[in-house]
Each structure stands twice: as C-alpha cells, then as structure tokens.
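Other chains of the complex are left out, but the ones given are in their true place.
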Amino acid sequence: MSSPSLPTNIATADEQNITVRGRDLTREMMGETSFGEFFYLHLTGEMPTESELRIFDTLLITVVEHGVTPSVIAARLTYDSAPEAVQGAVASGLLGAGSTFLGSMENAAEMVQEGVKRTANGEDATAVALEMVEKRERLPGFGHPLHEPTDPRTDALFELLEKEGFDGDYLAFMRAVQAATEEVYGTELLINATGAIGVGISELGLDPIVGRGIALVARSAGLVGHLNEEIEQPMARDIWAVVEDNVEYQS
Amino acid sequence: MSSPSLPTNIATADEQNITVRGRDLTREMMGETSFGEFFYLHLTGEMPTESELRIFDTLLITVVEHGVTPSVIAARLTYDSAPEAVQGAVASGLLGAGSTFLGSMENAAEMVQEGVKRTANGEDATAVALEMVEKRERLPGFGHPLHEPTDPRTDALFELLEKEGFDGDYLAFMRAVQAATEEVYGTELLINATGAIGVGISELGLDPIVGRGIALVARSAGLVGHLNEEIEQPMARDIWAVVEDNVEYQS
Amino acid sequence: MSSPSLPTNIATADEQNITVRGRDLTREMMGETSFGEFFYLHLTGEMPTESELRIFDTLLITVVEHGVTPSVIAARLTYDSAPEAVQGAVASGLLGAGSTFLGSMENAAEMVQEGVKRTANGEDATAVALEMVEKRERLPGFGHPLHEPTDPRTDALFELLEKEGFDGDYLAFMRAVQAATEEVYGTELLINATGAIGVGISELGLDPIVGRGIALVARSAGLVGHLNEEIEQPMARDIWAVVEDNVEYQS
C-alpha cells in the first residue's frame, strides 16, 4: 500500500536554502523582517502592508499582559514545581487560554462578521444589531469588572483603526450593537478589549479563529516575561501559602 | 497571621490606566510599539535600541519555523483529537521545546559567556576554547544533519551582528571554539543556528535562560501557523495512517 | 477586606493524620485499599461495593491501551525532545484526550441517561430511541473502523454488567437505540467500546463527565507504559523519519 502524501504550503529546506511561504528566510527576511511581519506572513501567506502591520502588532501587544491572572499563577506554580522544564510552565499557563477569557474575542469577531454579512445582503444594520442583543444572554465583547466608563484599550485600538483607515463596516456594526445595548438594557454597555480585538481581526480580513492564535502567541510572551521575573524574584511559594491559609476542610 | 505580599515589577491597572514596566500601555505604546519591542521591554524592563530590536526580531524569526518537526506533528495530532481546545494543541507542541533541541541554544550561550568571562580574567582565549572542545563529548551549537558546508541561518545572523556593530567578544570566542574544533577533530565543524543564537543572545547582554523564552514564543507562532493550515488542509489523520502502517507488534 | 474561604471535602492533614473523604489514609487504607477503590472513593465520597469495584476497574482497564494512537505518538515524540520532563510527555499525550475520541463516551452516557429519564416520565422507550436516531447526524457510541461484527470490548462489558446485576435501564435503552438503527439505516450498527462505557458509567450511577475523568486516568497509565517502552526501545526518531519521508512542500 502506498503511503499518503502530507502536503504543506508553509516551509521547506535543503542544504543551503530555507523557504518560508515562498520567501528565502536567510537572504530575504533575516535582518529585514520583524516578528510581527513574519508571523503575519506565516499565518496568511502574504506580507502585511505598513498599516496592517501596525494594527496586527497592536492586537498582539494588547493581550500580552494582564497582571497576575490565573494563567500566570498556574505558570509560576508549575515552574516552581518543575524548574527543569520551562516549556512545561509556559504550557501550563497557555492551557488556561480557553473559552472563558478568549472565547469572547472569537465570538465578538463572529458576531460582527455575521452582522456585516447580513447587512451586505440587504438587512438593516440597526435591526440586526438589536436582534442580536435581544437574543443573546451574554454579549461577547461587552462589559468589564475594572475599567469604566470605557476600556482604555478599546479607545486606543479604535483610534488606531481610524488613523490607519481601517474603520470600516465591522467597527460600524460593533457601534450599532453598542447602541442597541442602550435600547435593550436602558444603559449603554462598554466595548471591552476582547470586543475591540474581534473588530480589529475582522477589519484586517482575518478569520475569527486567527484571534485565538494571536492571543496564544501574545500570552506566551507574557508568560515568559513572568517566568523570567519568577526566576529572579519568586512568588510561587507565597502564592501557595496564601491559598493554603484559606483552605477549609469540611468533613 | 498576616499574608505574605506578592511583589511584581511587571504591570498594574486601574479604571483608566494600564501600566507595563512603568509605561502607559494605551497612551504610549498601542499603535506605536511593535511586538518585538514590547516583548523586549516586558523581559528586560528596557526599550531596545534600533539595532537591538533588529537583532532581537531576527533571533525570534529564526526559530519560528523548522518544517514538520516533532513539535508540529504533536500539535497537529492533538488538534485533530481535541479541536475544541486550540490552546491544548499549541501546549502539546510546546512541550517538545525541551533540552534536545533548545538545550543547545542555552548551552552555547553559557559556553561563550563563560569563555568571555575567563578571557576577561586574563586567560588566553585560544587555550580556553581548546580546553572546552577537548573536555566536552558534545559541543553545543555545532554540526547539522542537513545544512552544509555552513548553516545559512548562522551566516545571516553573524552578518547582521557585524552590520549592527554587535560582533563583539562572544562572536569572537565562538569563532575561537570553531577553530579549536579543527585542531581537535581534524576538521572544522560548522556553527549551527542554535550556536549562532546563543552568540546573539550573549551579544545583546541577555541571560542564557532568556534564549529558552525567545524560542518558546517563536515556536508558539510557528505552531499557530501550522494549526491554521491544519484547519484548512488537514494532515493529522494521514500522519497517523503513515505511522500505523509501520508499527510492528512483537509478542 | 476579609479573604474568602476555600472549602473542600476531599482531604486534610496534620502532624500524624492524613484524612481523605473522612477516612484515615495511613491506618485504614494503605495496605488494604486498591487503587480502583481509592479513586472511586476520591471521586464519589463512597467506597464501592464489590460489584461496583469490579465494573469500575473494568471500565478503567478498557481504555488504558489502544496501540500507537495519536496520543501515544505525541507523547513519545515529546519525550524524545524533552527527556528531562516525563510529566511533559504524559501531558502532551493527555491533551489529545478530547472530544474526537472521548466525547462520544460522555455523549453516549448523556444519551442513555436522557432516554431513561424520559422513559421514566412515561414516554415509550422505542419511540424515544427512534427519535434520537433520526435526529442525530452522528450517533455517539456506535460504529467502529476495525472491529466487526461486534466490538469485543462491548461484549465483555455487557456480559460483566449482566453477571454483576447491573444490566438495568441504561443497558436496555442502549439496546433500544441499537434496534432503532436497524429501522432507520436498514442495518443494525454495532455498539462500540465508548458506547458500552457510557452505559457502564450510567449503570454505576455516575455523571457523564466522570467518564472523562476515568478515561484521563486510564490514558495516563497507557502513556506511562508507552514511555517506559520508549526509554528502553525508542521509536520517536523513526516516527519522525517516516512522517518526514511523506511531507511534500507545495509553493
């Protein structure tokens, strides 16, 4: 029986050449290409324009750092228990990059992409937005426990989209959804960073699932930074002590 | 009993401000700062110069992509088995970023940092290099199964270090080690990409362990790119079939 | 602000006593209690009867081993790349224990638990089963690429349930579903091992989600066994070679 072939469009190498997405890694890209450009090319097969790159880089840096989150706690504890394997500590933290916090980024992107599609097919944007707010129990990309009256990351990201001329239909639809929240809830909800990122991904023409990938890479960088601090200035044992002080066994 | 405090220098946030390493994320950095700059700042507490950034970005892009490696195979298989959790697929691939392939990057950085330190203390570089080659069974950062007569990534990286004026003592010591390989083995071994990266990290003034972090972030990007392709054009089931065809049970 | 308390019913310890689910680990259980009993107690808070234990142990051993599966491939490759961290290799394999293969176990348990509930509320079992088969595109717990005309694990498990007097409503409902497959598809589908395990979990009175936990523990044991073999008789490098031989780069 002949083996199936395993086709890929990403990369190949021989003795003197490494080719990534049709470009020569060592002669065309090393020393010339930033990480953001390279990652964009790797994901999409195309080099970003200057504006696309600025937006893509900004989406990435927006999700690198969120303080001592559950992901960071898991990674620091894991490093302390298994310092021989930094990769395990990063993996442990990444495993928390799931539906609870990142799902809303994807869901917000799906929501605005569906909204724009329906509007393009002749439906009224205001009516579609209103229907979406009414139908959903929990609106992806809205509300925040700390930030108010706005999420400052949303302000910065929308300002950038405008400056770069990427304030298109997806941003407009997100604002229609926001207006609909006032009608339904009696008060306008704020658009949080995950909602803004869902808009940014859509304005770049990327699939909602790509948002998950962006977040995982950005989060890796954040976890590496925290582990770098953990090595110099450990808090894992004190995290454990703080938790243990509050555990109560109930028979 | 009072709880221990958990100090961190990385980040803090309030209603309208997010501060990372003393800088204002939304007003100073979003729209201005590339991912490479942000990650460098997060790791070191300092913004990179233009030259440092070009080198840092190049170190990152050098290790994003290596074709269908064990890490990529693990990630693609895991995605196929658990498509509900992209983070698990990325984590599964990252767990292979261990001592076999990345250890040599750290070890090469440690070797040249030790060499430069001993030379600064008055020892002769040629003698130190010779002693290191003679003592070690396996020299970190030398040799490659595919590339010859040189590793083209090493050529590109060293050329960049020279162009940016970062061709200092660490690069010189690495070349002394290479010269010593000819004396000991009768043939000059090639410096591979992990060796060159070990030099690059050292010329930037970074700790060897930081090399591990750089590699984990770069590898995350590569894995995300491969999973993005896996979703569109799956090869996981065929990988399994190819492997299974060759398994032989021996009772 | 006072810290929230973190209540748990599982375990506590002091200088001379370790208590798990209200029992004394060192004086009551060590030397007396098998792993299966202990795990059942840990999960449910109750010790199993002899029959429950026999069934529970059998559910566990049914899913330990499935040959060189994607999970095993991922774990062996990860071990080869990061031999310093056996825990990472096991974790890498476990991450493939997701919806594709294990989801059907949970889904089958949910299906029979829903069926029995509706029957208890007065609906006709045959009609409910028929409706379920007609509604679903993919029936959880039915069909197998290798085993035929039956899955021998299903035969063994159902025989055990009968012998131990645990052949109750859930097993009867699963057979009603199987009969309905003949009516709908014109041919009776076989009940596979994940379907049989879904029945077994339900007959023990356990939640469908517990099936996932059983599978994860059993799979850990299988992965540990394969890694133990990998250490003595490695196949990881040859797996990589076999895969790489079939990769085709398409520009």
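Chains here go by letter, A, B and C, matching the order in which they are written, and residues are numbered from 1 within each.
Methods note: a residue touches a chain if its C-beta (ideal position, glycine included) is under 8 Å from a C-beta of that chain, and two chains touch if they have at least 3 such contacts.
Since this is a predicted model, take the numbers as computed values, not measurements.
For this homomeric complex the structure file specifies 4 copies in total, of which 3 are displayed in place.
Heads up, the rule we're going with is that only the chains that are shown with their structure count from here on.
Between chain A and chain B the centroid-to-centroid distance comes to 23 Å (mean Cα coordinates, whole Å).
One simple way to say how far apart two chains are is to compare their mean CA positions; for chain B and chain C this gives 38 Å. Chain centres here are Cα means. That of chain A falls 33 Å from that of chain C. Contacts with at least two other chains are made by residues 3-12, 85, 87-88, 91, 245 of chain A. Interface of chain B with chain A (complex): residues 1, 3-18, 20, 25-27, 29-31, 33-36, 38-39, 42-43, 54, 57-58, 60-62, 64-68, 85-88, 90-92, 94-98, 102, 146-148, 150, 152-153, 155-157, 159-160, 163, 209-210, 212-214, 216-218, 220-222, 224-229, 231, 233, 235, 238-239, 241-242, 245. Across the complex, chain A meets chain C through its residues 3-12, 19, 22, 82, 84-85, 87-88, 91, 243, 245-251. Residues 3, 67-71, 73-74, 77-78, 80-85, 88-89, 91-92, 95-101, 236, 238-240, 242-244, 246-247 of chain B are the ones that touch chain C when the two sit in their complex.
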